[in-house]
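Of the protein chains in this complex, one is absent; all others appear in place.
== chain A ==
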Amino acid sequence: MSDIATYNFAYLDEQTKRMIRRAILKGIAIPGYQVPFASREMPMPYGWGTGGVQVTASIIGPDDVLKVIDQGADDTTNAVSIRAFFRKVADVETTTDTARATIIQTRHRIPEHPLSEGQTLVYQVPIPEPLRFLEPRETETRKMHALEEYGLMHVKLYEDIARNGHIATTYAYPVKVEGRYVMDPSPTPKFDNPKMHMSAALQLFGAGREQRIYAIPPHTSVVSLDFEDHPFEVQRFEKPCALCGAEQVYLDEVILDDRGGRMFVCSDTDFCEKRREAGHVGELGMAVDGLEAVR
């Protein structure tokens, strides 16, 4: 018995996993409803994805392939750390390839590559309650969900129009799930909202600090709230990605110098890399051969 004691498979103890698994099943059965759960302390601070990590730890198995993205990027601290965490505690394979992953944990983006049956998208959620900034009392928001009383949310969107002439909410844009619960899609840009609608993948949401889990089963209606005369619209970008030339994708602004120089590049790094490998070149990009030379 020289083996050094290790953590349980996937870090969490079995009782915690059972509790989270029960919450996940209830979440799937009541799409968009926030199921309370007894969130645990995780070896990372709140705000770094403790909810998402607990959900992932409760569903992941030895055969899974895990991808983790942070604002679309596979190579940021949060994404790299969470991938390393699961390699260590669950000994699972990790990838940056969207199509190969069975579980994708995400902070605030949905990959550009369409998700397929059998994939599970796990969102890290900071504030799960879409009505929280309108009504701070949990007792009241709970009653509002119970009575399906969502007028306040429409007032908020209307105020946007009154002040700005259009709905100025650009992220965490409220959606209605299966015609019943108004849900916060987590602070994903509203650009990604249409991808939630009738998605082939199962979508799970974990909010660690706020102790809520919710879910959208595959092929479920997810409608962004709007008005007849002010229909929901996603962001548009004037130029394609500066590195790979992709259009109809979500772009990040990158400041290049202190004289106003800037470029817009794909937020989804895996998608951008794949396009560049396939030979697509944007206006500021260089061919892959040239890129190798620089490296």
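Please note the rule applied: a contact is a pair of C-beta atoms (placed from the backbone, for glycine too) under 8 Å apart; a residue touches a chain by one contact, two chains touch by 3 or more; residues count from 1.
Assume contacts and distances are computed from a predicted model.
Enquirer: Which listed name, "Branched-chain amino acid ABC transporter ATP-binding protein", "Na(+)/H(+) antiporter subunit C", "Phosphonate C-P lyase system protein PhnH" or "Formate dehydrogenase delta subunit", is the one UniProt assigns to the chain that has been left out?
Expert: Spelling it out: the chain absent from the display is recorded in UniProt as "Phosphonate C-P lyase system protein PhnH".
Enquirer: Among A:Ala5, A:Leu147, A:Ala162 or A:Ala278, choose the residue that contacts the chain missing from this document, as touch is defined above.
Expert: Looking across A:Ala5, A:Leu147, A:Ala162 or A:Ala278, the contact with the absent chain belongs to A:Leu147.
Enquirer: With the missing chain put back, one of A:Pro62, A:Pro114 or A:Pro136 would touch it. Which one?
Expert: The missing chain is touched by A:Pro62.
Enquirer: Mind listing the chain A residues that contact the chain we can't see here?
Expert: Interface with the chain not displayed, on the chain A side: 8-10, 14-15, 17-19, 21-31, 33, 35-36, 58-62, 118, 142-143, 145-147, 178, 180-181, 202, 215-221.
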